[in-house]
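For this depiction, one protein chain was excluded, whereas all remaining protein chains were kept in their positions.
Chain IDs A, B and C follow the sequence of writing; residue 1 opens each chain.
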Amino acid sequence: MSSQLGQLFRISTFGESHGGGVGVIIDGCPPLIPLTEADLQVELDRRRPGQSAVTTPRNEADACEILSGTYEGKTLGSPIAILVRNKDHRPEAYSEMVDTYRPSHADYTYDAKFGTRNPAGGGRSSARETIGRVAAAAIAKKVLAHFCPQIETLAWVKSIQNIPANVDPLTVTSADIESNIVRTGDPAAADEMIARIKEVRSEGNSIGGVIECVVRGCPPGLGEPVFDRLEADLAKGMLSIPATKGFEVGSGFAGTTLKGSEHNDPFYMDGDTVRTKTNNSGGVQGGISNGEPIIFRVAFKPTATIMSSQATVTKGKEDTELKGRGRHDACVLPRAVPIVEAMTNLILCDHLLRHRAFCGE
Amino acid sequence: MSSQLGQLFRISTFGESHGGGVGVIIDGCPPLIPLTEADLQVELDRRRPGQSAVTTPRNEADACEILSGTYEGKTLGSPIAILVRNKDHRPEAYSEMVDTYRPSHADYTYDAKFGTRNPAGGGRSSARETIGRVAAAAIAKKVLAHFCPQIETLAWVKSIQNIPANVDPLTVTSADIESNIVRTGDPAAADEMIARIKEVRSEGNSIGGVIECVVRGCPPGLGEPVFDRLEADLAKGMLSIPATKGFEVGSGFAGTTLKGSEHNDPFYMDGDTVRTKTNNSGGVQGGISNGEPIIFRVAFKPTATIMSSQATVTKGKEDTELKGRGRHDACVLPRAVPIVEAMTNLILCDHLLRHRAFCGE
Amino acid sequence: MSSQLGQLFRISTFGESHGGGVGVIIDGCPPLIPLTEADLQVELDRRRPGQSAVTTPRNEADACEILSGTYEGKTLGSPIAILVRNKDHRPEAYSEMVDTYRPSHADYTYDAKFGTRNPAGGGRSSARETIGRVAAAAIAKKVLAHFCPQIETLAWVKSIQNIPANVDPLTVTSADIESNIVRTGDPAAADEMIARIKEVRSEGNSIGGVIECVVRGCPPGLGEPVFDRLEADLAKGMLSIPATKGFEVGSGFAGTTLKGSEHNDPFYMDGDTVRTKTNNSGGVQGGISNGEPIIFRVAFKPTATIMSSQATVTKGKEDTELKGRGRHDACVLPRAVPIVEAMTNLILCDHLLRHRAFCGE
Partner (left out) sequence: MSSQLGQLFRISTFGESHGGGVGVIIDGCPPLIPLTEADLQVELDRRRPGQSAVTTPRNEADACEILSGTYEGKTLGSPIAILVRNKDHRPEAYSEMVDTYRPSHADYTYDAKFGTRNPAGGGRSSARETIGRVAAAAIAKKVLAHFCPQIETLAWVKSIQNIPANVDPLTVTSADIESNIVRTGDPAAADEMIARIKEVRSEGNSIGGVIECVVRGCPPGLGEPVFDRLEADLAKGMLSIPATKGFEVGSGFAGTTLKGSEHNDPFYMDGDTVRTKTNNSGGVQGGISNGEPIIFRVAFKPTATIMSSQATVTKGKEDTELKGRGRHDACVLPRAVPIVEAMTNLILCDHLLRHRAFCGE
């Protein structure tokens, strides 16, 4: 069950980075939602490698095929299976990883857990696994658009290493974010970020950063009390993305230094709508959306693969050294932006269906 | 399903803060685990109000009753139901909350979602709901002790507002933490923290802070790739605790400013054991424990209930003001320490059983 | 997870026949459904022992308490916990069962599985466990009545041993069934059935029979293709009732001797409604209700507890003999009628909520 997410809009991803392919089944998509492969491809293209000067030069088309669940351009209500074939098997590029554990990768822990692993390309811990998530989320986005047309999810790079971006979550647009290859919401910071990534890559090193995300237009009432709070499910979704180390919503860690009188969000009436004057809550109160923008941030560590020699051990339990090679992202954040959006839409869609079941008209 | 957690060690909590009582069913506890009510009570007593000078003066015994699932002091393998009766119903203390939404509480969002709510004491969003979690986690702790006797989970207050604690997660002891009523792992910081809480309380205000948690002695192999990563499930568990705003594991948000060469944790052999020289990973790689201490931090906002007048709105959609009254914690962190430990043990226990099913002997 | 049922209207039962009590949590009940303890008690009273001359003379009130989830006579949308206390602990009545396995009971298999069991009263395999199901189903019935007021579920005794009842599922009424203590839908057969039960009881023996059930007024569209077909979930629900050995829907086993031309149900228009001229399908086609009455039958074996000496073995693996004693039902069917209805309503309610989530307005 490790590869399933969602109570009602349930996705099951599959596939190693090397093998027949990667993909996903969505079981729980409502019928009659307009859907074509083009809807998926546009999101997959934002995720794919080789798309810009700051991503890995590896070039894969990641062309998807919808195997089931649609008819005449609309969903049937049956499981939607999506397949993206793997290309360019180059298992020889991973030959030394068969016996040597890459530091801060999942090589050792997979062996410790399963007693086996596919050493080529990281197996299930490969970034390729996120293809299934992005494809499924493209469908979630269509479902959300169908039932809540005003919902908009946008993520952007908030910082690269120590370079901050100045972004207003209430007004930033998709065009702002896509205007620069680093996908920051602050185009003015893009050049410095791009230069930093290139510099670090030329050193054979890597860097991380923070992605911020907003959901605007979310109706009040999504999310559940207790365990399946909206922010709890978002936290899980975000921490399930490879390379993430933290999540915070609304005021986050900085909010821990405020007093209650500073942190509370006073309610007021905006015509017929209940609003809050501030948004330290980040759009969620008691686990349930309150109609304000949902705002959160996700911490990404620097990419584990670097081009310098590092101490490590072998499968046979000998100390050794290993130097990365091959083509990798020196900074995953530009490609992680659509993945953060994807996880957000998957979780919102699941909660929307849950809400309809229990509290719908 | 909003009140269920866990795939195999599955808990279902129930109960409003006012009503017949609160409690939990654990479905999925292995048989023949030694268990008595005293095992639960010791953990419940760490959570209960009125236990010290820095918690709410409200005094509840929170005495628990095991209704089912044990026989002659051991578990049967059948569902274990636990009930804690509510005492001192004082619904009149909440009379103004029937129609007026407390800022940064769940009053408005519950009404928006369900069209109804129990206004007395916050209903399911009351801290009383965590009684079921703590009771269930006391059982999880026994199961962990049965199968992995070396596992130890400890949480402590890492900061109160801007007062930090200096704690070594590798060596801090339960005795250190319980030696002071604020439950910081740094007894030297306790007096300042206690003074700050009392000061803020005397102002009718509130403060938050950060709790840190370590799991020592966790075997490698717990956790799953992809969605049910150990850190993802921990993130969900922590963000499901009332008043939390953030979660970070290992290097966390600070790690986003490091380079890969600084952040990677080199492996080395320690006798026959694979270890890492540093622990920026926080004990988890690729979603699976690597045998190093699991370390994470959780952000708690200041308590929403404060004793000054705040702008808000009524259920009837009129602007108004509301001033808190009654007995509340000015700082929830001392009582939240056992809850952080509880959520951790619940998640570890679930993953332990999952590991046994698939990868056990 | 063995004690949970339902994807959305999820119930978790608990309790041994001897211990603090038995009960259930319902997680997934929509808000604002009118509900009081009287709604539950009326169904529990149909299930309880001691209610008539053909049930065990043991007399238990089975008074229920709603611990949570309601407010001012309506559901809150939060978990509803229900507790029925055990009375009259007489564990000494079960002293010989500690070491000796009753034939065709669960004593041996529980020991084989768990390595332990509560020997008093059968533990979780006691008929008392069904109290939680009946209480939860009383709520399911209220939810169904709220959203589909035309739905009516009725079960009745179709045969006792070899005594058949002649019942028309389209016209039989609750009054017909409750008019006789054996709960057959054919009052003309009741006297013979009652006489047979009394006769068998006087011999210290036991008998079984068949219960038939109809759901009238079920809208088309409930149920899911593939695994969660309405009849598949009904089959599971029925076979989860103690002492059941078979399930058949519509034409059932007898239908296997018909030809397709005889078995197919021709469609026709009845005004604006699609109907079928015959109902060999039993109201379900492709796993989904078609608007015709849903009709199925459930086989119950004779009660395992009899008052004559039987060969068996001890826990210590010695051959021995055992003679039942105490107060038992010689025929469980009269009390099983409300349990069959209960399982039906639980499954219908779950599918109704599922349908709302995916295909609702």
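The rule is simple: a residue touches a chain if its C-beta (ideal position, glycine included) is under 8 Å from a C-beta of that chain, and two chains touch if they have at least 3 such contacts.
Just so it is clear, the structure is predicted and the values come from calculations on it, not from any experiment.
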{"item": "Option touching the unshown chain, where A:47, A:113, A:263 or A:297 are the choices", "value": "A:113"}
{"item": "Chain B residues touching the omitted chain (full complex)", "value": "8, 28, 30-31, 77-78, 225, 353-354, 356-361"}
{"item": "Hidden partner chain, residues of chain A it touches", "value": "1-4, 8, 10, 12-16, 19-23, 25, 27-28, 31-32, 65-69, 71, 74, 76-81, 83, 113-118, 123-124"}
{"item": "Chain not shown, touching residues in chain C", "value": "1-5, 7, 13, 101, 103-106, 108-110, 112-115, 124-125, 129, 159, 161-162, 200, 205-210, 220-229, 231-240, 242, 244-253, 255-269, 272, 274, 276-277, 280-282, 284-291, 299-306, 308, 310-313, 317-319, 354-355, 359"}
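Rule of thumb we're sticking to: only the chains that are shown with their structure count from here on.
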{"item": "Cα-centroid distance, chain A relative to chain B, in whole angstrom", "value": "26"}
{"item": "Between chain A and chain C, centroid-to-centroid distance (C-alpha), Å", "value": "46"}
{"item": "Contacts with two or more other chains, residues of chain B listed in rising order", "value": "1-4, 13, 113-115, 124"}
